[in-house]
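Attaching a single structure in structure tokens format; questions to follow.
Left out: one protein chain. Kept in place: all the others.
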């Protein structure tokens, strides 16, 4: 029967099983476009006004380049510190029971809730040479406030929740069996941690550190109060953007902002891809 | 005869390790998070309780508190709504560009808040192409509460989805498929099957969103116009008080923000505790 | 209220205008029988200018930066081209100058700009790149150098300025930040800032721990005001806005301004407070750098004099 | 309700999970999908349910073409492999769910729903657990609740994905019987997935054997067992010993071992002889029929039969051989571990070398084949 044959060979249209594909994808796209992408056009249009050479000139200005270095180094150190401290915090929160655990858990989110300027002022108060920490550290000859060290302190303060909150759920999900398998094979706690637990945590930890890093790249309020803002030494890129804004030079401000933004997005995207590969290896498909 | 002995089979359960790690963590947390918090309160109370209350009772401060809560009240539901839809589409369906979408979602984390504010200003401000149209129609978005809400939504939009996505990925779609087979419509499915499974993560997302919305300074300061008693949010007000040599009042307000944050966070901890207890019961 | 106007002002003028507004309200009601409500907006004046350009519906501006008013005229045609001439004294009802705050007993023995380039003197003042206050400081130092070494002695001027900048311990982004750094953090030997603010600080932090040093030469820092005509017209508040600014020149207002440690023009008031404001040779920006536009272009712009001097 | 699949195929990306296949299921039939892991059983089941879309082909339920119909409208019952019970609902709420989400006009009223749920729970003999949460149930109990939930809306078609996968043998057997009786009582059409041949053979009216996204064979259990039409099916149905030999002088040779061709009317050839483990008898010496020396590896005299594991002695086989003896057979010749014994086949299936044809049945017994095979 040719007619039934043709029907049978027609490719069936399959409706999606779960409802809301159109609605959710539509709204998500709408939301992302309106809230996230549309404003980006502002950035694009501002920078598009300047030629390529001018753009290049603005973003490679000697002082700006110096600020990239300071910012990246500080953000890197801060996020690595957060990687370690955040991992420790997450570990302690997940693995141990002790009094005050819930308060500790709650405190982790504090940096998100404090306005960055308040954080900056408070940190400066503490780390200045007449502050509680500054006095102590001064005895060892360490200056934190108004040095690049201060930038690191402020950055790590404002971005610590990212690491804790990305690592925590993964650590919670970790099955005890792999660990136990390691131990029965005679591995010390440290080798189990390093060779069995860490490989499972890497994706989350790297994501957390990357988020912490990008957040630190963009941090302004908390940093300027403690940085000292000395040219070439402790000026961060956000300050350079701010200066351009003060000069009413929107295109230049946008240009520098675009450098930070693109760098951050590339980093995040690369990590997403890397993570996908890594997880694929672990989970098969 | 040995009795009641316990073995430590999980890594790091040896008391020496355990208490060292807890100790280090507590000390570090105390140094890095608690002391700054105390310092805020200390500066808020330097001039005594009466001054503290006075500075909080100032009409401008009260208005700033009101505005901040109002903004959070609008922001949270918007982000809740879209966050859930975003998480749903990303975890329940396969489509080209899914990874890209998940990266785009993180834009707000990658953008400095001041730049974020600037972006909105460039678009909706008088020099932007939309802004001109708005000006002609006498619609004031920037330098009024709508602008503040818009940038707050921007800055806090990833939190809900970021909380939900890993959980929903891990839970898989089987429960929902079961419900569809039983004939549930989209809304019934969501309300009766999905929501109960994700409610804690959702709550967590809401609390983070709220904390961040209440505390946001950089982006809001760009689009607010800083009109006292009108578009000054609490963080802006704090900044203003501080600039104006009213440090005590500034820290009093800041302590209030910290308090709002702590209360929501403690509320979260409380709810989690109740959940755990409920789980232990059955 | 019958009318509402928005006064957009710099960040540390909150108290000042909070005191002035009731005075003006009374004056306006007496004069016209109308009530007026005055809303205030405070932030860094460059940021305020930016906001107004982008649509902040300000009726009047009361700034601490001439350039910030000028940009409203240049970029947005929001302010009349000739705004400087609309009111007396370049539309600056009050002014101030740059002065020094030193620690009690003046341990480093600072009396004039020349003392600031000594090896062991640490300075604090806000970043000229981000703060008008800082720009005044820099120009004042520049003016002193010109005065001292002669207009053409560029090399000596530059070496003075270079040392001067090199002595800075912290560049805060604004005047308030610099103050905190100096007073609360105990950084630096000298805080350079507006004379008006120096007095504020002494009131806030106690008169005993600090001393004010007013150098013999300094700069005239004008506090310009202007009506944002485009907005005022749109809002129908042109009259009240104009009057709001004019009334700043009244004797009553000038006395009020003086009480906030600003120097004023009204002779009667001037005489009353003469003891609080020592005589200084005030150089204008015009004299030092050929006016603000030139100053911005030749000194503060990217890669120009300031940047060159700060280069490592 | 009968089910008709025509040319259904499915790919995941590049991977062909189902090659085009057709299948007709009669009303009231119980069909078992049997196959190793990854053979596409779940995929096929999900396509029937509408949870997955086929790349091509057509599906009919009775006269209704449901190819493009949404799951919701197909009105099937589905029992998931790991139950997928709603964790936050009580057992009763789980069962009531399907009724409660009906359109207002179709939905029974509250008391009616309560009544139906109670009835269903009694049917699955778990009335007393109505107020528990799934986490408080054992595997077998969860399984029954999942069934009750699927049956609540009175579907015409019931689909089950490895319904007894995670349960222990005893519970499994009980549930199996119970499902069968329920099926016979209510009369729905059911399709279930399993990788357990015993389960498939015992429970289904017809078994669909799948491998690698193909249907290997569709037959009634007895028929399938008697006439497997490929090596794969034979192997998968289990407990089979393979003798691979070269034909010389009407004997199949493998090193020193040999088996004679039973009679000249079976045109033998080189190839593989498949012999089920209960079709072997063990002797102390070689017979005329065969010379299959085997070393006894283990003897397991438990249950109805005695299971003897045997290692080929001085010839080659990929796997250990196994002989299932009755107790009386065993008593006649009680073999011991380590002994060498000689096996003699009663019936077997012969697969020719390099051929994909169905095997030929061979018998060395006087008894006619039909009888043995029944």
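All chains are identified by letter, namely A, B, C and D, in their written order; residue positions are counted from 1 within each chain.
To be clear about the criterion, a contact is a pair of C-beta atoms (placed from the backbone, for glycine too) under 8 Å apart; a residue touches a chain by one contact, two chains touch by 3 or more.
Source: prediction; values computed, not measured.
K.L.:
Out of A:183, A:204 or A:252, which residue would touch the omitted chain in the full complex?
P.N.:
Of the listed residues, the one touching the omitted chain is A:183.
K.L.:
Who touches the missing chain here, D:300, D:316 or D:333?
P.N.:
D:300
K.L.:
Residue by residue, what part of chain D touches the chain that was omitted?
P.N.:
The missing chain touches chain D at positions 36-38, 138-139, 168-170, 173-174, 177, 180-181, 195-198, 201-202, 221-222, 225, 235-236, 238-239, 276-278, 297-298, 300-305, 307, 309, 319-320, 324, 326-327, 331, 371-372, 374.
K.L.:
In the complete complex, the non-displayed chain touches which residues of chain A?
P.N.:
175, 177-178, 180-188, 191, 195-196, 199-200, 281-284
Definition applied: only the chains that are shown with their structure count from here on.
K.L.:
Could you run down the chains that neighbour chain C and chain D together?
P.N.:
In this structure, the chains that contact chain D and also chain C are A, B.
K.L.:
Provide the C-alpha centroid distance between chain B and chain D, rounded to the nearest whole angstrom.
P.N.:
Distance between chain centres: 54 Å.
K.L.:
How many Å are there between the centre of chain A and the centre of chain D, using C-alpha atoms for each centre?
P.N.:
Comparing mean C-alpha positions, chain D is 53 Å from chain A.
K.L.:
Using mean CA coordinates as chain centres, what's the gap between chain B and chain C in Å?
P.N.:
38
K.L.:
Residues of chain A touching 2+ other chains?
P.N.:
17, 121, 125, 242, 245
K.L.:
Specify, in ascending order, the residues of chain B that touch 2 or more different other chains.
P.N.:
Where chain B meets two or more other chains at a single residue, that happens at 121-122, 177, 180, 185, 242.
K.L.:
Taking touching chains as linked, do they make an open path (line), a single closed cycle (ring), a hub with spokes (star), an all-linked set (complete), or other?
P.N.:
other
K.L.:
What pairs of chains are touching here?
P.N.:
Every touching chain pair, ordered by label, is A-B, A-C, A-D, B-C, B-D.
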